[in-house]
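The chains shown are only part of the set, and none of them has been moved.
Naming follows writing order (A and B), and every chain is counted from residue 1.
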Amino acid sequence: MSTIDDRSSTIDAGTAYGMASGTYDCDLAEVGPGTPMGELLRRYWHPIGLGEDATDVPCAVRVLGEDLILYRDRSGTTGLMYPRCTHRGTSLLYARVDDAGLRCCYHGWAFDTEGRCTDQPCEPGNGRQRDRFRQPWYPTAERYGLVWAYLGPPERKPLLPRYSTFEDLADGEQLFTDDRNIGSGRYFRGDVPFNWFQHYENILDAAHFLWLHFYHSGPQFGSRYGEFDDLETPPWEKLTGQTFDTTQTGVAGTRRYTIPDGRLLRTVTECVLPTIRGVSNPFGEPGPGDSLGFVLPVDDTHFRIFTVLRGADRSFFERIASLRPDGDPPPERAQRFPGDWEAQGSQGAITLHSEEHLATSDRGVRMLRRLFREQIDVVASGGDPINLAFGADADLIEIACGQFFDDVG
Amino acid sequence: MSTIDDRSSTIDAGTAYGMASGTYDCDLAEVGPGTPMGELLRRYWHPIGLGEDATDVPCAVRVLGEDLILYRDRSGTTGLMYPRCTHRGTSLLYARVDDAGLRCCYHGWAFDTEGRCTDQPCEPGNGRQRDRFRQPWYPTAERYGLVWAYLGPPERKPLLPRYSTFEDLADGEQLFTDDRNIGSGRYFRGDVPFNWFQHYENILDAAHFLWLHFYHSGPQFGSRYGEFDDLETPPWEKLTGQTFDTTQTGVAGTRRYTIPDGRLLRTVTECVLPTIRGVSNPFGEPGPGDSLGFVLPVDDTHFRIFTVLRGADRSFFERIASLRPDGDPPPERAQRFPGDWEAQGSQGAITLHSEEHLATSDRGVRMLRRLFREQIDVVASGGDPINLAFGADADLIEIACGQFFDDVG
């Protein structure tokens, strides 16, 4: 038998033997009550459903790790309730809407949209002490076709913001909504099964946009203006004109590229806090972006995306849908032509940050993480994070994303 | 930006923000070996199957959190075994019944119904030392068409009780059995997926009977004697004649109500320890109840119900079955017309007692919990709980449930 020394001439380097287990960064990944990111996110209004999801048949929603019940009362007001009836714990999913509000099926206790008990039909005098009971609730509001909720500390509740993208509609323009997770790489109603932040930071990952969607599996988004027809030039050369900036509202990435006809195309993509996707319309005309996506962190390992579109019709949604048909592709096809779903989802339900090796092309990702960590610290030290308005004159958030030919009017 | 003071004028009260996590009462909910409720329940015989479930093909059953194997040997005696063969741990689910008893498939060790090893065919002399091995077992017995088992301390084993409901059959009367969970709100063979006690205490929840089954989703049980045709009178007025009493055998609820033709109807519903449902037959004639349900706690989060009926035929079972057809209703239908399954099941696999707010209409529930806690204490301090018989003259449990017109013979 040989000795250890004999063997050492061919010892393998860099094998996986003895690797430490990877870990994820709790601050970036966890969204439940009391977590640093969870408390930051709870300082903002989040869309939790389309307007039409709130009806007289209660609807279960999950938001930031909390199970809740969304409904609409007879006056048309939306309500969002802790699901367990404060009486005996039966779910208000089985409650009915009547003139008293939302009424539990088990013993008939009824509540208004702010959780006040309005009737106890099995208690003497219909509940002479019913004012002592309150169903835990959250405030809701409707805007842009979405139902929004605020799950944070009541004394810090901001105004429901407006976004420049959806204000001052021209004649013939309307707003349209979609809840099929546009931007996730598949197009369906339901939860995307991995952590929201590894999706969200991908928006500022300019390198993946070129590599994954054009060089590897592409073209996955058409090749507007012919800017990506050339796959001979290495992508890093095309990325040299890329800059990232922390703005008043988030982080923006700006790509400048000379298209084949000689014009300089400037594309602005941005992450606006808390969870807004500001991405150009791949089928759209030059100009400001005509839609925004709102990522809803369902819990640590699931998210949804609601999209609001400004335009003449909803054809944009259907063009997107046709790129990535509903349903799971056959496994080998997903392997041969992966998209965002595969690239981000295969990082795991929560990616392992300890195993990453960020490079120069990840600087947008790095800036976004830094901004979130700063805002987490602001909240932890008692302050208000960015993009909150407490006076009506400050409730408009300016959105910068879009695609522009700067030499054009 | 506004100051905190500015905002406080509209601060929301009673929201779900910052709610503590709810907890359940272990003593009421947990049934496994060594738990307080588990030890109380283990002092009684429980039905674990229909007589026809015990055959020469072993049958897996789960009782009080323990996985066991039920079978019938060639002499017709039922047996209940710890599933892992004491030799090498192969499940006796794959054993065969032959003249030596129950014989493991792996190496042929055979056992009688009391776990004695009767053969070891691969050991010299067919196992000259086989008396040293014993398969863990539990005593069983058959009565009323059911197989009963005692999982408690051997030195405390009581007599298998008789129930007045099933004694002294008249000519033309027989006993019939059903294992489709009558009373759970769905009608099927299998486990109901939530804690047995939140089902069991519901029996004494008179308010839910009126609200859920008549005012909310009803009528779900017909409207015998027209007593519930009036849904204008608030239910609390109808509940004023309701009394609850702790009896020698459990807790009984008595409802008195004047039906439209002027007669006074008295209905007695009772929980008889350990798990007996004494409920009136909604299709039956006045008089003592003609069936009893036996709730089997399968484990902390599942239960089954066995029902024994005294009568001329089993049509009662089919009438019940027709009220709640087998299978899951479409979700929206379950939401619009919830029953016991939805009301109790949506409390969770185990309800969170810490979040409850019991009211006056819950006094039957409150009394039952108090009785169980008292009996848990009796067991913990070395005593015998109620409804146990150790001498044959004391083995009859009198059942009081039924519906009566007191002014009628």
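The rule is simple: a residue touches a chain if its C-beta (ideal position, glycine included) is under 8 Å from a C-beta of that chain, and two chains touch if they have at least 3 such contacts.
Quick caveat: nothing in here was measured; it's all calculated off a predicted structure.
Taking the whole complex of the structure file rather than the 2 chains in place, the copy count of the single sequence reaches 3.
In this section, only the chains that are shown with their structure count from here on.
Put simply, chain A has to spin 120° for its C-alpha atoms to lie on chain B, with the angle rounded to a multiple of 5. Averaging C-alpha coordinates per chain places the centre of chain A 46 Å away from that of chain B.
The residues of chain B lying in touch with chain A in their complex are 1-2, 4, 6-8, 10-19, 22, 205, 207-208, 210-212, 215-217, 234-236, 239-240, 332, 334-336, 338, 342-344, 346-348, 351-352, 355-362. Considering their complex, residues 33, 42, 57-58, 66, 68, 82-84, 86-91, 93-94, 96, 103, 105-108, 114-116, 120-127, 133-139, 151-157, 384, 389-391, 394 of chain A touch chain B.
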